[in-house]
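Excluded from the complex is one protein chain; the other protein chains are retained at their positions.
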Amino acid sequence: MESNSIVASIKKDYILTVLETGKRVDGREFDEYREIEIIRGYAQRAEGSALVRIGNTQVLAGVKLSLATPFPDTPDEGILSTTAELVPLASPSFDIGPPDERAIELSRVVDRALRESNALDLEKLCIVPNEKVWLVNVDIYILDYDGNLFDASCLAAISALLDARFPKLEDDKIIYEEKTNEALPIKNKPVEVTFAKIGKYTVVDPNLEEEEVMDARITFGITQENELCALQKGLRGSFTREEILDLFDKAIEKAKELRRYLE
Amino acid sequence: MKVGKPEKLIVNGKRLDGRAFDELRPIKIKAGVLKRADGSCYLEWGKNKIIAACYGPREVHPRHLARPDRAILRCVYKMAPFSVKERKKPGPDRRSVELSKVITEALENVVFLNLFPRSAIDVYIEVLQAEGGTRCASLTAASVALADAGVPMKDLVAACAAGKVDGEIVLDLFELEDNYGEADLPVGIVPRTGEITLLQMDGNLTREEFEKALDLAIKGALQVYELQKAALKEKYGGENGGEQ
Partner (left out) sequence: MQRKVVVPGELVAKGKYRLGEGVYRVGDEIYASVLGLLDIKGSYVKVIPLAGRYIPKAGDYVIGIVKDIQPAFWILDINSPYDGILNVNEFIREVDPSTEDLYKLLPVGSVVHALVKEVNRAKKVLLTLKDKKARILRKGRLIEIEPTRVPRVIGRRSSMISMIKKETKSSIIVAQNGRIWIKTDVDMTKFIEKIIRIIEKEAHTSGLTDRIKGIITSKLKSAEKGEGNEGGEA
């Protein structure tokens, strides 16, 4: 999440000097995540929600369910829609107004992981083919920005989906006040793992300082079968073929670690 | 009668959530909950959950809004899509624009804006979970976030609503009372001087009822004020936490 503020040029020099010693500015190993915490059920008017903290980064995701007409090309499938908001309280570089390109990229990359891993069994969200299906809205709300929004947002989204319970449906009307015990049809639990490339070094879970000076970024969406379900390379810098293959292997290992927080 | 209105909002002299007429919902306030913001506040008021963050004084964007003799204050009230029963579409609506305006004006009264010419002080308020009475809760949280950011103010602004439900004047309406009661009167005050800086009313009240409701709301706001002060002091170890 590139910020648009001016960064002191000595900052990158220093971060690189530290990386040369085999450690990172905050003392972490190259392949080490910051502390992770997930609180499910944080926003109780949502059908499901989760607050995710990775270090000082805080992301809240809420799931709302409603009824909708299916898309003509998928008449017997429910609809999943993911949006992300870079809420201005999270960073001086986030503005009020419609989502900018950073927010749109973020929501699309999370959406891709959920969709391509078949996280939700959309067919089970069909009520009457061609007529009525469940619409699942996942809204991702960035509350405090200290780097690595992709991984935090994906964790929040899948945690909120796992937390969600169907509301009562009565005479084709949703009674939001009454939640059933029925969970959403979750088929997969994808996670995203992001690396930042700074000079010739790559580190997982970049914090804000690292993001400010990174040359390139790559995010792997990994299914619970350790397969790739989404990929996004960002920024001006580049990766070699070998680097990408190596990072894919590392991402699979890190994904196992992240998935433990979804138990 | 409106659809969904309970038959009675007051049963055996108690309100539907069990409170007495002059009783506030439980309130929890915490200052300094966000790392990036200059100041912040997390507030739970009944089932309302609100986060407010303050940035500033800082450069004004767009520049032509800058005032040569003072800072501008901009509060933005917003509801998360999942904060209400039926998902709220992201983006500003007429209600949140109006609330942002009255909250800003209520706080302009206490902030020493003249100290920071050509700058902006921004307060962002996000309602994460709503249960009625979010404007008073938001104003209360915004005021704590401003103080937490070190913005000079003549006082905090504390807020609370009163209203009329089943013919009774009650304090701090929750969602059902707000939706189906006869009147809602949100009040924001400057506790030190007693000045009223936010005042709206929605419904029907006689002169006598209005006076009673206004006094009740002021009493409620004064209780809220004590919680605001305690939250700010708590961040630094309480009243006598400071040693230097």
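Per-chain residue numbering starts at 1, and chain names A and B are given in the order in which the chains are listed.
Basically, a residue touches a chain if its C-beta (ideal position, glycine included) is under 8 Å from a C-beta of that chain, and two chains touch if they have at least 3 such contacts.
Note that the structure is a prediction, hence the values are computed from the model and not measured.
Every shown chain that the unseen chain touches in the whole complex is listed here: A, B. Check B:Pro26, B:Gly91 or B:Pro117 against the missing chain and you find that the one touching it is B:Pro117.
Among B:Lys14, B:Lys28, B:Lys101 or B:Arg192, only B:Arg192 touches the chain that is left out of the view.
The set of chain A residues touching the chain not shown comprises 5-11, 13-14, 17-18, 21, 25, 27. Considering the complete assembly, chain B touches the hidden chain via residues 38-39, 56-59, 68, 71, 110, 112, 115-120, 147-156, 190-192, 228-229, 232-233, 236-244.
By definition in this document, only the chains that are shown with their structure count from here on.
Averaging C-alpha coordinates per chain places the centre of chain A 32 Å away from that of chain B.
Residues of chain A that touch chain B in their complex: 42-46, 49, 56, 58, 60, 62-64, 66, 83, 85, 87-92, 96, 98-99, 137, 139, 141, 143-146, 176-177. On chain B, the positions that touch chain A within their shared complex are 34-37, 40, 47, 49, 51-53, 55, 58, 76, 78, 80-87, 90-91, 122, 124, 126, 128-131.
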